[in-house]
Structures are given as C-alpha cells and as structure tokens.
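A single protein chain has been omitted from the complex, and every remaining protein chain is retained in its original position.
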C-alpha cells in the first residue's frame, strides 16, 4: 500500500483527492494537514465522507509527512515550494496541485504569481504532470507539477494540430468556460450563489495565470512562435470545463485525416475520448470522472478548425490527474482507482 | 418629492431598495451610506444601476441624513437602534429593515439577537410594518419595524385561520423554504455557489430568530396559546420564499367558506393574491414583484388545512414591503412605485 | 456472473442502473430494450457511458430476456405486470422499479394508477424491496417491488418511532422535497430548465401516488391507525430528496434515548447513516451514492420530533436500491458495487 499524505485538505481539490483515494485499491490515507482544523475529523467537514474516511486533520507540525510515500499539495501557490525540498530529501515523492513547479522560467513565475520562488533548483527537475504528453518523465519523477485545469484542455486540444504543423501557431484563440468550483472553497462575494447563479461573464481577460503556463507548453510542440489569446469565462455550474479552441489551418487536409490524426494520437490514452467529427461534447458527460472528451469541427469546410474540449475541472483538471500521475510514479496501471463513470444526469 | 436616505446600501436589501426607489415617482434618492465604500459610485458596485442611480456611497459621518424625510436602514441588526433616536428627533422618519424594533419584549430580543437593546423606549412606539394587518398604525408612524421575510408569509397565511378561531393555535407547523439571497451579501463559505447549488437542506431547526417574532405577532390574533414549529430550509435559487403552513381545524367549515374567508380578508390588499382553492403557487410568479400569493389545500377533506404562501423574499419579504410602508407614511397610494410585474421565465 | 437485462433503459433510472451495473463486479450486462431506439448504441444516447457500456438498445421482441438471470424494469407503470409472469415462469428474477407490485391491494392500486392490474396473483408474492426493513423476504424473492423514492425516506424515518409506539400515528406530517430528475426523462414543459430553475413550488398536494404506498407500509409498523399528510415539492436541483418528517410524541423519552433508538435500529444497515442529534443533513452529501442520511430534532424539547432525511432520489431512491435488492437475491454482499462516494461539491 502506498502511504499518502495530503497537505491542505480543506479545499475542493483536497476533498476530491479524498473521494478518489478513499476507494483507491493501493492507497492508505496516512495524514491530512490543516493548520486551522487540527483535530477535526475530515468527515465532519465533508459529510459525504462519513464512514469512508476516518482520519482527522492534523496541524502540519504534528503530521509526520516524511513517513509517507507520496505527499499531495492541495494548497495555495507557494506552500509546496516551501516544503518540497525537505520531503524529497526524506525520500518522499511530491505532487503539487498548485502552480509552484509548472513554469520553468523563474522570472515568468514570479511576475505572474507575485511571490519569490524559493527553490528554483527544483524547477528543472519537476515533471509536468500531463500524462498523455509526458508519460515517461512522470514515471521517473520524484516531483510532479500537476497542470492547471484550463491548460490541460488547451494542450490536449491543440497538440495534434501544432505537432503536425497544420495550423498557424501565432493566432490561436481559446475561448474557455469553467464551473464555479474552479474558484476554490474560499469565502468571497463574487462566487456566492446569489452572485454567480443565473449569470455568465468573462473574467481575467486582460491576463490570466494560465496563459504563460499554456504558452510555454504549447511552444514545445512547434518551432513556430506561439501566439495565444485565452479568454476564461465563469459558468453557473459547480463542476465542468468547456474549451472552444480556434486555429487557422495552414495546410490542406481532409476532415477525415484531421479526425484520424486525433484518434491516432490518443488511441492509447484511456482518459482522452475523441468523439465523432462534428459532435458537441457536454461537460456533464465527464462529471465526477477523469475523462476528457473532445470533438472537431470545421465550419463550412473553411480554414478554421474548432476543437471542443470538455472535462471535470476537479478531476481530470486537478485531483484525478494528480492520482493518474501517482499511479505512473508507483508503477501502477494508469487507470487504477480512476474508473468512476460520470454522473449523468 | 420625498428625500430618501439609505444606511447600508451594499447588501441585497440595499440594492433592491435602489432598484425600486430609482423608479418611484415621488422619491428623490438623497444619500446612501457605507463606511467601507465611501466615494464609490453605487453603479460601480451594482452595474445594473448604471445610468439609473447616479449617487455615490458616502461614509456615515459625511452624509447628512437629518436632511432626509425618511431613512431606510438596510443594515445588520443593531445599527438602526443606534441612529434612530437622533434622526427621529430631527424629524426624520425611520424604516428599519433589520430586527431592532420588531420584537416588543426587550428581553426576548436580547436573548435571540445577543446584543443589548439601546433604545427600549422606542420599542413600544415602533409600528410593525405589515401593512395588510397594521395599515393604520403604519400611516401614523415615525418609526417602522419592517417584518422579517419568513414572518410575513406565516402571518398572512395564518391570520384568517387564527382570527376566526378555526384552528388549534397550539400545534402550528410552518415548513418554510427560502432562496439563498436571504442569507445576504456576505463572504461566507456556506452560501458559495459550489456549496448551495444543486443542494437542499434545513437549517436553524433548533431555533431561528424569526420564531419569536412570528409567535408574538400570531399571539395577537388569538386568545389561545400559540405553539409554532418553524423549520427553515435553503433552496438553490436566488430569490423566492415558499411557506407550507399546516394547521388543524377545530371547527366544521366547508372548503368554499374557507376560501371565502381568505378572499374577503385580502380583497382590499393589492399585494396579496388569494389563488383558487387547490392551486400550487410558484415562487417565480412573484420574482421581482411585491406580490404575495397564497392558496389553500385540505387533503382528503380532513381536518388539516394547508396554506401555501409564496413571495420574493427581497421584495414583499424586505425592500418592497419597506417602500409600501413608506408610501403609507407619506400619504401616497400604497402601490406607488411597486407595480413591477414578476419576471417569468 | 449474473446476466442482467434492463427493460426501458432510456430514462433516468435506466441510465443510473447502467452506471451502477457497468462497474458491478458480478454483473454482465446482457440486454437493454427500447422499442423506439432499437439498434442505437447506449453510449450514443448517454455519452457518459462511452467506452464503458458497449451494448445497443434492442427492441423487446429481439431481446431474449429469458436468458437473463434477472431483469430490471425501468419502465412506466404497467409494463412490468405485463411481462413479469412469463419471465418468472422462465426462471428469471424480476425487479420492478415502477409501482406495479408495490401496493398489495389491487383496488387501491387501480384507483391511484388508473390502470387494471393484470396479474394480481403476483401481488402477494412480490417482496417489497426496502432491504433495511424487509431483508429476509427480499433474499428469497423471485419478484421484488422496488419502493418509491419518497416512501423510502418516510418509512426509514418513521419506522423507529412507530415500531416503538412513541408517536401519534394518526397525525404524521411529511413535508418532502425532490430534485427535478424525479419527474423522469420526458419531454414536458413543466420540467424545462426555464420553468423549474430558480423556482420552488409544491405539487400534487391534493393527492400523490406515494401516499397510499407509504400509508400501507407504515401501517405495518403500528397497531394504531396511521394518518399521513404528505406534501411533495419540486426543488431546482437535478438529484436529491429531502424529507422533513413531523410526529407528535405520546410518551416521555429523552433525546439521548431517541437518538439511541435510531442508531440501534440501523447499526447493521450500511446505507443508513444516523447523524448526530440536531444535525442538518444535506442532499449533496448523498449525490451519486446509495447512502440515506437522517438526523433528529426536537424544537424546544417539546413534544414534536422532526426527522430530517436525505438521499439521492435516483440511487437509494431508485436504481441503487434495486441493485441492493439484486445483491440480496443472489446471495452477494448487500453493498457489492454500491460503494461510490457522493460527489461533493
């Protein structure tokens, strides 16, 4: 059994990790920390876990995380970088669900996250945890940077197009929509039910932290200079993410070949479902599951290709993806413990 | 024109007052205070008011409320009692949307609201602002205690039954449901979209502040001892309140006579709509309007009568009712500025 | 492996059966019928099942259900009674999720469901599928009548009180609230998003088919005459059911003893969670899981006891409960394939 610790288990990615790990056949939940909730049984905060998760939160100083085999950080940005070095030294693997190790360029990180990076020496080592495109690195990693939710959809949607040099890398437009849980479990007016229900809006159009992360990763897929417009929107739903990706074709290619390109790319990826050409994937078809679904469109058979991508932002977009990485890091089947079927309706 | 001031305009009852008063033909919005938002144009916080409300928040010390004809308190409990005496002395009428003057018994107030009452001398004078049952008092009042949202539905629903001694006053059960806006515009986890959407629960079953207010008012309608079980629930909708009121008939009465009793009682009340016997009123039929609708049921023609009552908790349950009181206090038609039709769908 | 057939798989209880059975370790999905969708792969209608359920709908005449070990009827009322006799004769067990075999009294059934009962001879034999109260009968049954969703909550909530003769059986009031999926997957205006979102209403107050079912079952628990007022309401959420059950205590009993009564009653029932006295269970704590949670309240320590009960109407209230019965009928652990943790948030 893999001994698992979770730092910061009171947020949505934390409780989602607990939901997944509690039924994972190879995991033993060993410790979950929260400075504020020390001593509180986890199931008292999240009644969905009553009878299923029997440990209590403990303050970071009491929890001996160095006895774990792996520690997940479901924390705000900045926490993992402070604790990772010591854990790694103790032989503990680390998976960070925040952004601390996602961006290799220290300066870019510090510009966007407004904090100093305190262990830049680990930036190079950290494996970027997008299994579908980086499986081998993850398998051998001690430290994994779990991708952002939006970046996951953009990378998996654009990869086959960029890799095969089919589109103008300089004029990508990603119009993305997320459910409200993406904003986290924080007491804030903007995400109150009465503020975000029956409402729709864009946010962060002037600049969102997922832009530099995505651009840097997309740049790896192509020799051309990547130019990405990324526009996030808030949808009045709890879970779910829908990215509408636009790209301009620069080469002749039939729709059949386009479709085949995607199907071939992801034929061995259990969690990427390439739907029939012209389909309209729904976010709810992934609710609670680790599946990402995508479908291709080409209006009027013109030179614009549209990739529609959906996922559950808390599963494939966060905690499910982290468990997927853990499976790889410990030599398990990639799908172990991640076979939940989406909840529909 | 009536010069109107609002204390505490950053909450939901505040912005709802602004929506109603901005189109009220006899009102001039003079001042709106907020300690925290001094100088901020109201329309910057509530873009729905852009081009319609052109004043800015001002800090309480700058706003000269004594020049107003009437001041609404859309504040947490305790604020109105601190400022009302001075305003009244200056000849300004006061309408409190909070609970400071709703409960005549100082000890009961202090037990439930956990604060000292600092001007008990005004408790007796304050008119209880339920126009349908207390119209004359309100007309002559300097100080009005606007009723709570739940208590409004319970009083208007139970009144004809208690007044006519038709039911057992000692075994009333009110199973009530409210939209989330009733919790106010406060940064709290429990009312986040991701917490309260797609969810339903009871709350405060052990004791809710609207119980003593309602019991005291209901007691005025009957010589028998009132016994009330009040169970509030939270509904994943923004606005709307639905009270399902149960009472045991103690006298023979036909359904036709029951229905007639309610129709006669409210025939001159523009904002109470007695629907046909056996109807199912929907909260949305009152969304954004000052209407309260109710309908009677009697399962199997037995001895239980059910009154279904709906209203918009922010309008008839709060700000609309307050404007209705203002109209009466200033000799206007009771319906002035309150003829908005509900938004359906 | 148990060979399973499903009749009528295009509704919500049908797709929910598929979600549960597709991961059930002892089940082989053999046939799923739909007259209208003959030949359509199930996953084309429900994309959440893509890659997980690979069979197609077949018309009833083509599907050889007699080769199944058990057949679930996820159909409108009246279908199971037409096909059950033949299947039973062929040695196939039958679980009906509709009402055909829930009510033992043919006349009562026909009055409420407005159809003739065509195989009254099976009414007596059919086991009522509420495992917590009828486990032994179910184990030995060939034919199970799966309980209605509302009746499940009312029976499990009232049972310990009635069984122990603690309350007035003649004045029970059940104020119940259901998510919209309870209305099924039918093209109807009343359950459109634009009609039922941001709205709350009661329905069927004059008489609901779950009243006679529940009354007949409750009557088994007590020698006194049961009198039940049941008021259903529609909540703008997809899944979830919340019953607020009122009863009048007729005996002295401490809150501790009340609580203990419930805990003892359900200590061996894996799917009933008795929460601490005074808790407020949330429907979302059961979303997607087969758990039913309940909590006791006693306002002012008076003579009214309130039982708050929540469940997922499609799982414990329908398909999960049916699988639970199947497990018992085939000698499996009752919880097999039913250990999904609720999706929160």
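For reference, chains read A, B and C in written order, and residue numbers begin at 1 within each chain.
Criterion: contacts are C-beta pairs under 8 Å (C-beta built on N, C-alpha and C of every residue); 3 or more make two chains touch, one makes a residue touch a chain.
Remember, it's a predicted structure, so these values are computed and weren't measured experimentally.
Only one of the listed residues, A:132, A:195 or A:273, touches the absent chain: A:195.
Across the entire complex, the residue among A:157, A:281 or A:337 in touch with the chain not shown is A:281. In the full complex, the hidden chain is touched by chain B at residues 12, 15, 19, 22-23, 46-52, 181, 185, 197-198, 238-239, 273, 275, 281-282, 284-289, 291, 293, 314, 339-345.
Residues of chain C in touch with the missing chain: 12, 179-181, 183, 185-189, 191-198, 236-238.
On the side of chain A, touch with the chain left out of the figure occurs at residues 171, 173, 175, 177, 179, 194-195, 197-203, 205-207, 227, 229, 231, 233, 235-240, 242, 244, 246, 248, 278, 280-284, 287, 297, 299-300, 302, 304, 306, 308, 310, 345.
In this text, only the chains that are shown with their structure count from here on.
The greatest number of inter-chain C-beta pairs in contact is found between B-C. Relative orientation of chain B and chain C, expressed as the C-alpha superposition rotation angle, is 180° to the nearest 5. Mostly identical positions are employed by chain A and chain B in their mutual contact, as over half of the interface residue numbers are shared between these two copies. Centre-to-centre, using mean CA coordinates, chain A is 36 Å away from chain C.
Put simply, the C-alpha centre of chain B and that of chain C have 39 angstrom between them. Spacing of chain A relative to chain B, judged by their CA centroids, is 45 angstrom. In chain A, the residues touching two or more other chains are 12, 181, 185, 197-198, 238.
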